[in-house]
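Quick one: the structure is below, questions incoming.
Removed from the display is one protein chain of the complex; every other protein chain stays in position.
Note that the chains take the letters A and B in the order they are written out, and that residue 1 is the start of every chain.
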Amino acid sequence: MPASKLIFIFLLAGGAGFFALNVQRLVRYMRLGHAENRTDAPLTRLKNVLTIGIGQTKIFRDPIAGAMHATIFWGFMVLTAGTIEILIQGVFTGFSYALFLPRPVFQLYAFSQDVFALLVLGAIAFAFYRRLVLHPKRLEGDKLEHTDALIILSLIGGLMVTLLLTNACQYVLDPSAIGPEKAISRGLAMAIGAVDPQPVVAARVFWWLHVLLVLAFLNYLPYSKHLHVATSLINVFFSNTSGPGQKGVMRAMDLEADVEQFGASDVEHLTWKNLLDGYSCTECGRCTAACPANITGKPLSPRKIVINTRQRLMEKGPVVTGDRMEFLHPALLHGEGDDAGATTATEVLTEHRLLDTYITEEELWACTSCRACVQECPVSIDQLDIINEMRRNLVLSESRFPEEVQPAFESLERNGSPWAFSPADRANWAEGMDIPTMAEVVARGERPDVLFWVGCMGSFDDRAKKITVAFARILKACKINFAILGQEEHCHGDPARRLGNEYLYQMLAKDTIGTLDRYEVKTIVTSCPHCFHQLGNEFPQLGGNYEVIHHSTFIERLLQDARMPLQSGEGKGLTVAYHDSCYLGRYNDIYDAPRETLRRALPVVDLIEPKRTRDRGLCCGAGGGRMFMEERVGKRINVERTEELLATGAETIAVACPFCMTMISDGVKAAQSDVPVLDIAEVVAGQLVSS
Amino acid sequence: MKIAVCIKRTPDSESRFRIAASSASIDETGLKFDIDDFASYAVEVALQLNEKQGPGETVAYAVGPDAVQETLRKAMSMGVDRAVQLKTDAVPYDGLAVAKALAAELKSGGYDLILFGKHAFDTSAGIVGTATAELLGVSCVTAATKLDIANGRGTARRELEGVAEIVEFPLPAVVTIDEGIARPRYPSLKGIMSAKKKPLETRPAQLGNVRVTVKSMALPPDRPPGRIIGEGTAAVPELVRLLQTEAKVL
Partner (left out) sequence: MANVLVFAETRANTLRKVALESVTAARALADSTGGGEVHALVAGSPGIAAVAEQLGQHGADLVVVVEHAGLANFDREVVAATLAARAKSGSYRIVVVGFSAQGRDIGPRVAAKLDVPIVTDVVEASVTGGAITVKHPAYANKVIVTLEINAPLAVLSVRPGAFMVATAPHAVRTEMMAPAAEPSASKVVVKELIEGGKGKLDLGEAPVIVAGGRGLKAPENFKLAEDLAAAFGNAAVGATRAVTDEGWRPHSDQIGQTGRQVSPQLYIAVGISGAIQHLAGMRSSRTIVAINKDKDAPIFKVADYGIVGDVLEVLPVLTQAVREAKAAH
């Protein structure tokens, strides 16, 4: 066996072994996280891998960067086959897929190698141009991040160049070795042949360079943010952000468990999946670019949350697992924000933690839970899950939260609504409307078909009460057999849950389930997306199972079935901009029902879309309990959003959520505009015959 | 420091009240009870003082039926070390009788400081703290909006009727706490869990002779519905007249 072959085998084994060592180390750190089953619904998971992963669907949400990335990604998939062939050739001289592949297939393969090498090169060139000339805002990382990116781009570029040059040299030496399908390599060979008609040395140099680059690339990954090359498909498989399970459902929590820690203040309080998210983040910044808090100048950046999680894991993992292989420690898996600067192991364990050292309380409370970050992430990272777990720790373990949140908690506890209003006033809106309560209907020995869950905003807020009345009028006009809970309704606890107060949430939720089950409620309709999400998607965790319908869907169905006595006239020609509620849209994929409702109710409506719309819609700023907090830093989110809506030139802004109503109405006032803000129910009720 | 905090259980102030059939008490059905707001400020002050001054003990006292145990647990979930219930079927309207029961209990407690809320929401009488101080013969400062303790002496700020005063007093002392002094902490789940294990003693309340009794309770006449009295500056004279004669606030 020639010495070169021995050297090659030695290098190959060494490279693979070193990589395996790193993988094993990263897996060991990842296992510091809680156990969690993520293998349910394997078919859906596989489908996600095929679409989001291999199909790159989410990458294409940014069409230009998307095309660039997809070219490199698909190129990699194709070229990996070639790389394997080359590595095998290194051990068994003369090996070729041609030995067992039918000729046309092999030709196609050979053609793909050549073409994709060139396509990838082109994409890499564009990537360099983007980084060095265009400087997109979301890629503005620190110096280390830039260096890392440039190294990786150079490595990939090098791989492509050496691959093509190796092929070209081989063709010069032996024209039969390379078929006509590798036209690019052949073209290149003409140039090489002109310089050196017998490029024996060059062929060997390029081959060796290519092989060495492959091994270098492989072993560089664990030290780089480009670790995502290895982890993203795995991450997509295990993610719950695109189903299976339900989107945005907060993790169930056992409060009876005899534990010292509630929620997460450090990496080991998260699950292994949260930690895998850290490995999968390539810092593209799409999440942060979509984050309403970040856009308006708040300290929150979802990307930083994920990077910090990984950074802390890289700091704590080696100490906890007793990793002594200092040389394995990642130098390039850098962080974001201030450097924690730990030196000793004791410091790492006792003085540092994920919360405070890396992620501040202010960042966590700035989140509106709008899910824009989760929606954008091309590799299905769940930034919000980490934020929610850390909020739980703040409230349940440390009792730390903005002081203005306390009245909301106390009112929820005492009055069953986040505002200090008397429960006795809950059904005041219904006075004179002849709407029965559940208790009254059941006392008559009857059961209504539908329970109208009014919600706290709809019960107490003067503006939202008008929505409630409008929707009740629609129900009555359509002769729906419905009832309300009246004074027996109280908050289901969702605001408390979003604010991290799982204890208060479960108290209120279990009580609500008790009431609903006592009346054997089957179907619920509500005009609040937050109630809709909570009752329908999260109550099952606590044993409450109901069919819950948002009023947008309910009204749309009524219109579809032509059950509504609408004015037949032409109606006013009206230009309407609809603002998507996060809990309706990104949480529940309801984008069309409210739009369709407007179209059907107003025959000559002209729907126009704001700049950010549907699943890219910008939050109104009220979600995640932000409604009950001050907004002191940066521009107000509702003002930003309202400006976008007003910029459409719409004559009316339509919403489908009482929280959005408050925020957008305030935004319109702040803009000193008099464009009316209406709930879709109000628009429809205005078209009822009786009105 | 050894600090006692005397707390009361009161219904939420936003409640809609009804009178019980006996007409001698309010109808408690549907009412949410909790530690009185002023009492919770007192608990917070006690906890902060002991946190600042190093080792000490904070003990909560409440006079009342077994329902007050929940209120005492709440205080312990905030961080109070232990609690004592002075049991009686109902808290009498006779503030002096309540003060006697507390004084009898606190006399031998060796407390440096005894804190109360300025008054409680339900009666807003403001009797018990001051009367307890008098019965114990210790210094008394009411409606403190700031409180510092150093070298066995206390300094407090009071803000009343447009005048603020800084007072100094020796310990032991009774101090009643006004709002604005500190925001009471929200118990963490950890605190709630550990409160379940903290000691809560129950002893009969030595009220003595109760001389103030409720004859009846009634709801005040309904607040007249809001009305718009006029438009623009022309309505001002009528507003001033109403403020003087009807609302009597001018």
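As a working rule, a contact is a pair of C-beta atoms (placed from the backbone, for glycine too) under 8 Å apart; a residue touches a chain by one contact, two chains touch by 3 or more.
If you're wondering where the values come from, they're calculated on a predicted model, not measured in any experiment.
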Quiz prompt | Touch with the omitted chain, as defined above, among B:G79, B:G95, B:G117 or B:G191 | solution = B:G95
Self-check item: chain B, residues in touch with the chain not shown (by the definition above)
Solution: 11, 13-15, 17, 19, 26, 93-96, 99, 121-131, 133-135, 138-143, 155, 159-170, 173, 179-180, 211-220, 223-224, 226-233, 235-237, 239-240, 242-244, 247-250
Quiz item: Which chain A residues would touch the chain omitted from the figure, given the whole complex?
Solution: 404, 407-408, 411, 419-421, 457, 460-464, 628-632, 636, 662, 666, 669-670
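Assume only the chains that are shown with their structure count from here on.
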Quiz item: Could you state the distance in Å from the CA-based centre of chain A to that of chain B?
Solution: 48
Quiz item: Tell me, which parts of chain A touch chain B in their complex?
Solution: 255, 260, 262, 395-399, 401, 403, 406, 409-411, 413-415, 420-425, 502-503
Quiz item: Which positions of chain B touch chain A when the two form their complex?
Solution: 12, 14-16, 30, 32, 34, 183, 185-192
